[in-house]
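Left out: one protein chain. Kept in place: all the others.
Our next item is chain A:
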Amino acid sequence: MKKNLSNASVISLITAAIITVSTLFVPWWGMKFYAPQYPEGLDIIVYPSTLAGDIDIVNSLNHYIGMALFSNESFPELQWMPYIVLAFVVLILIVALLRRKSFLYGLIALFVIGGIIGIWDMYRWLKEFGTNLDPMAPIELEPFIPPIIGENTIANFVTHSYFSFGGYLLVLVFILLVFPLWKDRAK
């Protein structure tokens, strides 16, 4: 078998695998809501396996505009996301073990496709929650779609959506996956 990845590239891939595992324990994405009565801000923090922050308070406020309840149950992705992450880690380690550049191309393609699907999925949920408002809600609002990154104003609330540590770490993982392509480029 033709092994065409250098030791440095293998180390890069193993590092990428370790970092990927570590993202399981940090938030990937978040939203922070500010209003005059919440100057300290309310948080929604999304970990790959669970929601955290002021979920109950946000739900009780969203009730006014008829938005569906946020909970771990409303996002089935959260239940199998850790397995996807772990499966990807296994794939990285296999590529590192086999040292085949062609496999690495496949891995990067998979990573990019996964990322695009992930962002599309998030957008889908944001659209679902923001536009599918209960018509019986006491306060009637125009449907809205909060941005994945950036600022948005709904009634008296200003929301900031942002990628968190996990998101940045995944960017780092991508760089570490691409690094061997440069390191072991044809001379």
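The rule is short, and it goes like this: a contact is a pair of C-beta atoms (placed from the backbone, for glycine too) under 8 Å apart; a residue touches a chain by one contact, two chains touch by 3 or more; residues count from 1.
We adopt the following convention: contacts and distances are computed from a predicted model.
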**OP:** Could you check which of "(2Fe-2S)-binding protein", "Sugar ABC transporter permease", "Nitrous-oxide reductase" or "Zinc-dependent alcohol dehydrogenase" matches the UniProt name for the chain that's left out?
**Re:** "Nitrous-oxide reductase"
Subject >> Chain not shown: contacting residue from A:S22, A:S60 or A:S102 >> reply: A:S60
Subject >> Touch residues of chain A, complete complex, unshown partner >> reply: 54, 56-57, 60-61, 63-64, 138-139
